[in-house]
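For reference, the structure is listed below as structure tokens.
With one protein chain removed, the remaining protein chains of the complex are shown where they sit.
Chain nomenclature is as follows: A and B, assigned in order of appearance, with residue numbering initiated at 1 for each chain independently.
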Amino acid sequence: MLTLIARRTLLALAMILAASALTFALIAAAPGNVAALIAERTAGPSASAELVQSIADDLGLNDPLPVRYGRWLSDSVAGDFGGSLRTGKPILEEFAERAPVTGLLLVCGGAIALIMSLTIGMLGAISNGGKIDSLLRALSLAGASTPNFFVAALLVMLFSVTLGWLPAFAGSSAASWIMPCLTIALFPCSVLSRVVRVNLQEIMSRPFATTGFAMGYTRLGVLTREALPNIAVPYLTTFGAQFTLMIIGSIVVETVFAMKGIGAFFIEAIRFRDFISMQATLLSFIMFFVFVNLFVDIICLLIDPRIRRQSNA
Amino acid sequence: MNKLKKEPLFKVKDLVIDLYTEQVSVRAVDSVNLEVNAGEILAVVGESGSGKTVMTLGPLGLLPEGVSVDIRGQSQCSGQDLLNKPARELAKLRGENFGIIFQDPISALNPMKKVGPQLASQAVRLRGVSKQQGKEIAIELLQRTGIPDPEDRYNRYPHEMSGGMLQRVMIALALVGNPKILIADEPITALDATVQAQILELLKDIQCRENIAIILITHDISVVAQMADQVAVLYAGRIAEYGTMEDVLTRPVHPYTKGLLSSVPDLRSKRGENASGPAGITGSPPDQSSLLPGCRFVERCPVAQTFCSKFRPPLEVLPHLSQRHFVACPVAVESTIEQMEGEAYEQ
Partner (left out) sequence: MLNKHSLSTLATWPWAVLTPVLLFVAIAIFALWISPYDPTTQNYSAVLQGSSWEHWLGTDYLGRDLLSRIITGAQVSLVAMSIVLIAALIIGVTIGSFAGYVGGKTELVLISAIDIILSLPSLVVALAFIGIIGPGYWSMIAALTMAWWANYARMSRAVVTSELHQPYIEAARVMGASHLHIFVRHILPHVLALVVVYASADAGALVLAIATLSFLGLGVEPPTPEWGQMLVDGMNYLEQYPRLVVLPGLALTLVVSSFNLLGEHFALKKVPRGLTQRHLKILKRLRAQEEARISELEASA
């Protein structure tokens, strides 16, 4: 068991290395020299070739690619991502300010998606072909098809413009977090409730579900006792995937509600062609994705007795 | 029939079961009458698709989801009507009166749950005992069903045990609620030949000790010969022949039963044949998706007459001493009666 977890962790680290090397190489190959960009920002469009050259020397941009990658990685691991080309602030500082915003958004959105999807999927399975089931099915299809910027706009229209209950832009109040969290939760919630519903349905047609009925349980009893534990693995796997997808949700939501998070930072970096910030943000995203997947993998290993016991033996 | 006879433990009367999916509507059970008394083993025999499982498990609400079921007729357990019961009461009745053993124990046990605690929680629920007592009952049941080292097996997951052991667990699970009726749906088909005999032995043993009734669903004539008191031969959802084991196996009347028996080379052989159909009968079972007049066996029947495809053959009683041998084939019944009269005349 432990060796299995250790192996997965090593694989995850290798993944981070490979993915970051790939992005580093691609960004290095990008048209538009970073040194030229910096020179342009500091000295205006008439920057001399010598200035560009000296900046490139300063940054070590003339070294071979692997050397640069090694230097960048070791600096990044030490927490030094460099300074933003746009604001000049150290990127670590930006991260420290912005990570809590994105983190809170992901955690709240994830929690809403978790609770709602289990509830909705269960209700659908209980209703099984009834009116509630059809309604929830249609709603989750709509939820998975509505772009989150449109959801955000509709929420603003309803709660800010028409009802005037909630502020349209993010502030410090808890109320200003409600719409961003709901927006970001809708898509994963819709997908996950389908996963719950479909997997419950599949498991209810397995022989051991019939055994549950034979033991004297009602349908609700069989659903909660026999079926629910058995959807844990597919559910968690999808939840992990959806949780990482929420990064995209956070990019959109932070843009719409003018929140100062990592997602908005990334978009700004792309717009301003701030390669250094982009690289740092991508590294943090990659780490986030890989660690979420690793975490889900390990939980699945721990939950499923078939895998757990086998690896012990 | 004897009118003073007491009420049977389990009976179905004029039972009709239709199964519906988006693609087909199948009449799986077509006007079936059956009874089981306490301490009796009833074997329900037929090819796969003959409706034996649907007939037995359908009234209990135990057909797999994904198929829509329509049941008509009557089905009673100790005088209680099963078909019009609310789901909650039916579930309670299932737990308390019935124990059910399925064909493939590996898929019939929840893979996420340890076998012992499953038994224990069932004991707590059905017998109203404490958790500690529940565990004791579970271990005792594991022991009684012949599982060696039950304390150790208590904490095993299904995938850590062999098929034979799992079927014993399945039987233990069926016995927790002290059921009146045990339904065994092809209990040995998925098991190794060496284990099959042991499981049959165990079932027989349980039936003797506890005096409970067993409904044994099987396609294997040798199992019937070994176990059954009564036999019902099902063909395409209808009863072809029904009577005591001796009557049906040694004096078969219905051409289908005869074919079924002639396809078994040796009654002691343990290997039954499966879905492909018995060798003694040519052709394949009819398509049950559309209703047709007449006898369902007519296309494969060696003694079929023209009227056979016009009337539905009634279930007629044969004039044996037992008065409990029923056959749904007027042609065969007539010739048998003639034969019997001839024998009597000769004597």
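The rule we apply is simple: a residue touches a chain if its C-beta (ideal position, glycine included) is under 8 Å from a C-beta of that chain, and two chains touch if they have at least 3 such contacts.
Just so you know, these numbers come straight off a predicted model, no measurement behind them.
**Q** Touched by the hidden chain, which of the shown chains?
**A** Visible chains that the missing one touches: A, B.
**Q** For the chain that's not shown, point to the residue among A:5, A:27 or A:220 touching it.
**A** For the chain that is not drawn, the touching residue is A:27.
**Q** Looking at the full complex, which residue from A:198, A:232 or A:301 touches the chain that isn't shown here?
**A** Of all options in A:198, A:232 or A:301, contact with the hidden chain holds for A:198.
**Q** Which of B:8, B:146, B:163 or B:294 touches the chain that is not shown?
**A** Here the residue in touch with the unshown chain is B:294.
**Q** On chain A, where is the contact patch with the chain that was removed from view?
**A** Touching the chain left out of view, chain A contributes residues 15, 18-19, 22-23, 26-27, 29-32, 128-130, 134, 141-142, 144-147, 149-150, 153-154, 156-157, 161, 198, 201-202, 205, 244-245, 247-248, 251-252, 255-256, 266-267, 269-271, 273, 275, 278, 282, 285-286, 289-290, 293.
**Q** In the whole complex, what residues of chain B lie against the chain that is missing from view?
**A** 18, 20-22, 25, 27, 64-68, 70, 290-294, 307, 310-312
The working rule: only the chains that are shown with their structure count from here on.
**Q** Report the inter-centroid distance (CA atoms only) between chain A and chain B in whole Å.
**A** The mean C-alpha positions of chain A and chain B differ by 54 Å.
**Q** Contact residues on chain B for chain A in the complex?
**A** 57, 60-66, 87-88, 91-96, 98-100, 102, 104, 107-114, 122, 125-126, 157, 159-160, 170, 173-174, 177
**Q** If we count contacts the way the header does, which residues on chain A are in touch with chain B in the complex?
**A** 128, 201, 204-219, 221, 226, 229-230, 232, 304-306, 309
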